[in-house]
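As you look at this complex, bear in mind that one protein chain is not there, while each of the others sits in place.
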Amino acid sequence: MNAHRPRRSSLRWFSPRPARTLVRVAIAAIALTLLSGCAEWGFGGSGSANGTVTLVYSLWDTHEQVGYQQSINVFEKMHPDIKVDIEEIPYGSYQQKVTAEFITGQAPDLFWVNTPWLGSFVKNGMLTNLTPLIQASHINMAQYYPQLVALHSVGPKIYGLPKDWDTIALYYNKAYFNKLHLAIPANLSWNANGTGSFVTFLKAATTDKSGHNALSPQFNPNQVATYALGVSNDPQSGWGNYTAQAGGKIIPYPYAPVASLTTPQVNVGMSFLADTLTNAHVIVPGALSGPNANGNNLEQMFSQGQVAMWENGDWNTLAVKTSVTFPVGVATLPIGPVGRVSVFNGLIDGLNSHTKYPKQAWELEQWLGSPQSQAILGSGGYVWPAIRSLDPLFLKYWAKNGIDMSAFLTEAHGQVVNFPVSPGVGDALTEVVNDLGPAWLGTEPTHQALKTAQTDANYILRTS
Amino acid sequence: MSVAAATTVIGKHRTTAVTSNPDRRRRVRTAFLFLTPSLIGVVLFLVIPVIFVMVLSLTRWNLLTPIKWVGFSNYANIFRFDGFGHSLLVTAYYVLLNIPVQTVLALGLALLLNSKRTGSALIRVICVLPFLATPVAMGVVWNWFFSPTGMINQFLAHLGITGPAWLSDQATAMPVIAFANIWQYAGYNMLFFLAGLQAIPLSLYEAASIDGGSKIQQFRRVTLPLLRPALMFVLVTGVIGSFQVFDTVYVMTAGGPGNATKVANLNIYNTAFAGFRIGEASAMSVVLFLIILVVAIGQFTYFNRRTTYEIA
Partner (left out) sequence: MASVASVTPAARSASAATTTTSRPPLGKGIRLTLFYLLLLVIAAVFITPYLFSAFAAFKTLPEILAQSPARPPTNPTWDNFKTIFTQYDFGRYLLNTLIVTVILTAGQVTFSMMGAYAFARMEFPGRDGLFWMYLATLMVPNVVTMVPLYVMFAHSGLLNTYWAIFLPYVLGVPASVFLMRQYFMTIPKEVMEAARLDGCSESRILWRIVVPISRPIIITATLLAVVFGWNNFLWPLIVTNSNALQVLPVATANLNSNFNSQWNLVLAGSLVALIPMVILFAIFQKYIVRSISLTGINR
């Protein structure tokens, strides 16, 4: 019984009357409600105070953010009653974060939308259909690349004003090719059976540690010093271009609930890389290029001279410029069985369908889609403007900085294939890339890997 | 007021009537009043969700588009397409690494520290310190310790051994996670064993040694059987907790390398809150629940058949 004897003095506070407790609970509850109300406490979030509306605009690229800030500064001067808060969200969790914010009713007013999740955002009802607004404001849609307008439309509805574009080309090491006295021919091509001038050229451009190129009988494939080509296991910057050049499609049509990865054309394109070029030792082997052959190591290998031509999109130009010590050129992709085709992609600014400030958000959207804003971003070397007439600005910037970007432009004016759009296509392609890894690593036949990829992609596309 | 004092003081005013009906009704009402908050909590936040999750497991839904009813297909699909079977295996591996080591360690600590030697009390307190650590914050510290150039590998280098990249190596990643958890809860579980040890009357040991039993025999015949309640508590709670491991994995490996540490709870989290696939995540939750239930009931039955509660 001894342990139950309390010490009198320190226990006063432990025995309130029930009424007092109720009062305290009530006070706490009120305080809480007030607290929850000011949960934001001036930490951003859109709002309005004395006539000024603050919009939240989210993006993921730290470098491009500089250009966008310049553009927005001009916008804010033109619209003194609108302020814009730029919120950076890391790319890896971008889709998830914006969707979660939308569920809690706190999504940004305007936010970057990339094609992998465009279909999901459309289906979820997160984006505003801009067509009526465009017609009311008499915006001339012909100023944009028509493929971009198609990319971001579902029938007559369009969900963003095109503001930039990307194609894929080959960054190449000028010093290396000078050393080899090798000029890059303008129209390299490859055939479905794996022959063609492209393969021959790649062999001439691959050297082993003793200086023999892959055309020489003394070439040692286990001692390669520089591979001619680095291509990643990626639907946009890697194999997607070759499957397109063979006439294949990742999904049969936009917003399709199935994939089309097991067609002979896709097989031809994938096999060209994973089998033909890999076996010829002219392309960086899957095991070296990164986990699942995803090409993460290629940039570093390129800057260290272990890869002569690095295939990737124009958004890497700044990284290339700052990390390499040799002059860099850009060559167009080769010509495949159906022609020279590059994957075409572009971003839009999605307008939150539940924004509290639709008028002001539309003002910002219009501005970012306008020639004035796109001129700022183009001439600063941030992105290719979606307005065709402004492309020379971007070209000029990089020409001044030592890189001739016209190969990207040539492809944009040629045959392009839009990045696939469908609800869940981003997640589906992540699975596809995982499933294709073994093909690139040589541990599974390509057509087998494509079949697995197709099954997994179908499941995700069907259930998204 | 001490209990004894209360009894005497109140006893002086005892009336002849025992209880009256209105008084009893009032007390019953008060009882329900007292029970109401926690009852609401239990029903709203435990009972209803359990039912709700089973309903959700039959849907395909992402919270933003209309719900679709898909019957039991989620249960097949999570194994076929979401790698849930693999996650369950990984989780079982973790439980098997974690629980035996942790339990033996906790018991050993209790046996060692159940002494009056100076310093024992202080060390007992130190053992409980890790229990207070935020698992996520501690995970960060372990990231630092086990990084390729971190303290563990530095120490091993002194001994001439090149340590592996602990968290990037498929073979060592899960053992490190198990280690983090063992470190965190061994001391806490030790407390339960200590309580159990201290409840065993000395007389039993005296009797056993008089009968000529060695220390080891005493341990097996006296200590262990009487520790069964504590052992059961530690094992059951430990297993239930281990099947739900999340924090450490999230911050240390995020399920990697490859899927080597993609435990069930992480899979559910990714499916529900990164992929917004509520139906599949609910199906996963139900499956995990059933597994935990079966294991816990199994443990209960095993222990109930063989536990000694009464000594005297």
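The letters A and B name the chains in turn, as written, and every chain counts its residues from 1.
To be clear about the criterion, contacts are C-beta pairs under 8 Å (C-beta built on N, C-alpha and C of every residue); 3 or more make two chains touch, one makes a residue touch a chain.
Everything numeric in this text was worked out from a predicted model, so none of it was measured.
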| item | value |
| --- | --- |
| Of B:Ala76, B:Leu89, B:Val104 or B:Val141, the one touching the omitted chain in the full complex | B:Val141 |
| Absent-chain contact - pick from B:Ala31, B:Leu96 or B:Leu156 | B:Ala31 |
| Chain not shown, touching residues in chain A | 1-6, 11, 14-18, 21, 28, 32, 35-36, 39-41, 43-45, 90, 97, 100-101, 103-106 |
| Chain B, residues in touch with the chain not shown (by the definition above) | 1-3, 6-7, 10-11, 13-15, 18-19, 23, 26-28, 30-32, 34-35, 37-42, 44-50, 52-53, 56, 63, 109, 111-117, 119-120, 123-145, 149-151, 154, 183, 187, 191-192, 194-202, 205-206, 208-210, 215, 218-219, 223, 226-227, 229-230, 233, 240, 243-244, 246-247, 250-251, 264-265, 268-269, 272-273, 278, 281-282, 285-286, 288-289, 292-293, 296, 309-312 |
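What we mean here is this: only the chains that are shown with their structure count from here on.
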| item | value |
| --- | --- |
| Centre distance in Å when chain A and chain B are each reduced to the mean of their C-alpha atoms | 42 |
| Interfacial residue positions of chain B with respect to chain A in the complex | 1-4, 60, 62-65, 77, 80-81, 273-277, 280 |
| Chain A residues within the chain B interface of the complex | 1, 4-6, 8, 93, 96, 99-100, 102-103, 123-126, 427, 456, 459-460, 463-464 |
